[in-house]
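Heads up, one of the protein chains got dropped from this complex, but the rest are sitting where they should.
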Amino acid sequence: MTNITTENCAALLDILREKNPLVHCITNYVTANTVANGLLAAGASPVMADSPLDAEDITAKASAVLFNMGTLSKDRLRAMLISAQKAADMAKPIVLDPVGAGSTDNRLRSTMQLLRQFRFAAVRGNASEISALLSTSPITMKAEKGVDSAETTLEDKISLAKKAAKRYSCTVMVTGSTDVIANGGRVALVSNGVPMMSKITGTGCLASGLVAALCGCTEDSFEAAVTAAALIGTVGEIASETAKGTGSLYVGMLDTLTNITPDIFTQYAKIENYTGE
Amino acid sequence: MTNITTENCAALLDILREKNPLVHCITNYVTANTVANGLLAAGASPVMADSPLDAEDITAKASAVLFNMGTLSKDRLRAMLISAQKAADMAKPIVLDPVGAGSTDNRLRSTMQLLRQFRFAAVRGNASEISALLSTSPITMKAEKGVDSAETTLEDKISLAKKAAKRYSCTVMVTGSTDVIANGGRVALVSNGVPMMSKITGTGCLASGLVAALCGCTEDSFEAAVTAAALIGTVGEIASETAKGTGSLYVGMLDTLTNITPDIFTQYAKIENYTGE
Partner (left out) sequence: MTNITTENCAALLDILREKNPLVHCITNYVTANTVANGLLAAGASPVMADSPLDAEDITAKASAVLFNMGTLSKDRLRAMLISAQKAADMAKPIVLDPVGAGSTDNRLRSTMQLLRQFRFAAVRGNASEISALLSTSPITMKAEKGVDSAETTLEDKISLAKKAAKRYSCTVMVTGSTDVIANGGRVALVSNGVPMMSKITGTGCLASGLVAALCGCTEDSFEAAVTAAALIGTVGEIASETAKGTGSLYVGMLDTLTNITPDIFTQYAKIENYTGE
């Protein structure tokens, strides 16, 4: 149970570009373009294939798999089940983004089906999404705001991440102004990023995509998740230095992802091993 | 039957940011990203959920609902029917964007089914789309250019908007170089915007999304539509001052939406109460 270091995370960026991992993304149509462009800019090779008929062939060739529950359809869920089985057979990492799991019974039920049947390398969501994965009762008309997450205290998020990581035996990232990443006894906090990032659709989806891409580069999903959190936060910070609004912030994030070096990453990354409690 | 004032419209922008209304969007995949980013930048909280299985849960939490008929599928129509019933039960406003209603029998039939079964707060389209909703015969191979609208005279558009508003007992916006908004005896003209906006896919879809977001902030759907028309037109004008083409115009529009204040809106908005004839 080693601590995470910024140097190791930074080194992963070079590995990402060198390996150029194929990431099989089964994801929503709202942010598919953003995830694809973000992964390409970062150095990965995304394939967005959500047909049940394509799922097995693509997963067989991929280094990692991403499931995103936004705009879920029956066919896309079927593709996920086929892909997950193939990934399990071939011991490939799968990353889950339970978009809106806290907002509809259908999404929660589908997400729980995946979590019960398969082992994930990592799960990334906001506090209300991860909470939903730990609740025992169905969602019934909560006041909750769909995919937007109510901000909770840092302690709540740490506790949430630890519980979910234990329950699902995987890395769990709870994102927010500070991101909390937990796996086994390890907990890390990443406090990069700027508030305006939450006003761009798909930054969360891209964060999950980066976790998947990095899981395709290291066996340590905890390190992959910490690196992804610090990477997207850093990229957002750098882009915000010249951004005039959400349009140029997004463009600047892709530009920064294209060019970021391990050195720049190291200068910006705010990664902390949490040893509290 | 009060006249519209620019001041009231400007004030709605503050209400939008304060209320941050959840807008349930059942929309096409081509411009879903644009609509989501535009609504986020403006201060709303979009949820793009088009599964019949998600429709009821999301509509129950939403402040307003948007139906967009682009890339219509059977499942998406089913989701609209479920969502519309829930919205009707809970008295939530629904905004309809009849994309391409004039170009295929399927889209026209589906759109008419929605209009017959449910009451809408507002309908926004170009002249050929709104015309289609008033015709009595099926579309049969018109020379019409799909989703692009032939420019008609201002008088034609005023007459069209009034007729459609009467027929469907709702606010109707007919967009073009001058936008015409009608509801009951009220008619307003908005002449903001620049021609290049029509060369960005999704500006119309986003205009409809803004109508929905603003309908989530006021009971007066006429005021919501006039404000949305002036807002997107203003944002286009400001962005065009520095844009070099359609790419930077889109980025600039999101940047401007992020930052626009009621004061700036008031300086640019060209809103006119139409009292003619």
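For clarity, chains are labelled A and B in written order, and residue numbers in each chain start from 1.
Everything below uses one rule, namely that a contact is a pair of C-beta atoms (placed from the backbone, for glycine too) under 8 Å apart; a residue touches a chain by one contact, two chains touch by 3 or more.
Since this is a predicted model, take the numbers as computed values, not measurements.
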{"item": "Touch criterion as defined above, residue of B:12, B:41, B:58 or B:72 at the omitted chain", "value": "B:72"}
{"item": "On chain A, residues whose C-beta touches the chain left out of the figure", "value": "22, 24, 29, 32-33, 36-37, 40-41, 45-51, 53-54, 57-58, 60-62, 75, 250-259"}
{"item": "Touch residues of chain B, complete complex, unshown partner", "value": "28-31, 33-34, 70-73, 100, 103-107, 139, 141-148, 196, 199-202, 243-248, 250-251"}
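Note that only the chains that are shown with their structure count from here on.
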{"item": "Rounded Å distance, chain A centre to chain B centre (Cα mean)", "value": "33"}
